[in-house]
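Note that this complex is displayed minus one protein chain, with the remaining chains in position.
Here is subunit A:
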Amino acid sequence: MFNGKRNRLMSTGAAAVLSLTMLAACSGNNGPSPSATPAGSDKPSAPAEAEVYENGLSKTEKVTLKVGFFVGGYGREWFDYAVDSFTAKYPNVKVDITASADMKTILSTKISAGNDNDMFDLFNTEPSGGIIGLAEAGKLEPMDDIWDFPLPDVPDKKVKDLMMPGMYESTPLINGKRYEFTTASSFGGLFFNKKLFEEHGWNQNPNTWEEFKALLADIKADGIAPITFPGIHPSYHNWAFGTAKNFELADINGHVEEFIDNYRTYGLPQYTNPETVETWTRFYELGKLGYFAEGLPALNHTQSQMQVIQGQAAMVSTGTHVENEMKEATPADFDWGYMAVPFRDNTDQKLWIRSGTSNFNYIWAAKPELNKKWAKELIAWLVTLDNQQFAAEKAGALPMRKDLTDDPAKAANLSSSAQSVLKYIADNDAQTFKASRSINISDPNLAQAEKLMNENIAKFAMGMQDPKPILEQAEELLKKALEAEKKN
């Protein structure tokens, strides 16, 4: 164990060694202004009724919220829009945004530096390495209470009441608490050019694994690569073929709850359980049949998505952010279609879809109480109907509000990919779920297990490597990692 000063010294040094000397992009200097106006921030106060908002927070205490904003596929326009209306409604609150596509590294460096005053009050992506260790160390603020906040635009309803089904349940639990709150839903699967499918008469909604394989055969027979994904970042395969498929098979086998629990806690067998082996084996079989794009190991995510836009590949494994991310390169009349990969044998079985949490938010625990309260208010503000609609229409973000998706008039304005996904989920009565871990393992053997798997994904996709021996090696490494963690 190390005391705070020593830990901070170590943290600063480590960040300097690993960031400065390796030229990691680290920045994020927000200027000298403190995170909040310190005076009165933590004081219990009972201001006169006229001096407080309907949320009970003071109108006169000035607060600056420092926000670390990850600029991903959805861009930042939607966030700026929400912040403008938030600060107009609450003029004593200023929002200081540091936006970057490399926010994960910025967060890691700030966290390792150990200076709470320099840290963001609120940030919308995980730092490198995930949040489990942070949550366990008490560095993050629990967010369970936001779900019971009154909605700012529908005060007689709680946030939880109007959220998309399954979102509350999908929020990862760490030691029984929720440390993140997502303001846009996101789904993974295969995205395609609807017009190309219509021209060739391909099945846009295969219901079973056999129908799906027949579709891939049809596409290949027409001289187009059925599926692509970026081999340079092979984890993109997970959007369509990943953990959700293991859950689907476990559901078919009747033990999905036990399986999910095992997944969360790195229970053994993790890589060699029957469902995981089956998922990878099916993936490999598709590879052997030549259903993945030629040159896939050399593609980055933009190139793989371009293959679909240019008609070189029929479908790309990615998330709902694809439409906004590729909007500059997509013809105006391009219509995005969506399907999940059905592993089921018949429609009585449940189809599982990877649910993401885009724009998920975290609050730094060691901030003044007033800042944390306002940070939660800002998060709740992001799920007002107006903000949700703006994010859905302008950025292609899938809304969290079910009163938006249930209203045909409002849903008609959503992006084509968002509409396709929502229709697909409704038509197939699909189960959406976000896979997450609830424990943290830092032993290097786990890094080796993950590296082993990552490096072989493209080989499986090219039909060059049987996954079973690789899964066995990964399992052995995980066992070593778990044993080492127990010793520590």
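A few remarks follow.
FYI, a residue touches a chain if its C-beta (ideal position, glycine included) is under 8 Å from a C-beta of that chain, and two chains touch if they have at least 3 such contacts; residues count from 1.
In the analysis below, contacts and distances are computed from a predicted model.
UniProt lists the omitted chain of the complex under the protein name "Sugar ABC transporter permease" (options: "Oxidoreductase", "Sugar ABC transporter permease", "Integral membrane protein" or "Acyl dehydratase"). Residue-wise, the contact with the chain that is not shown comes from A:Leu296, picked out of A:Ala82, A:Leu296 or A:Leu414. Interface with the hidden chain, as seen from subunit A, comprises residues 1-2, 7, 10-11, 13-18, 20-24, 104-105, 108, 111-112, 128-130, 133-134, 136-137, 139, 231-235, 294-300, 303, 312, 440, 442-448, 450-451, 455-456, 458-459, 488.
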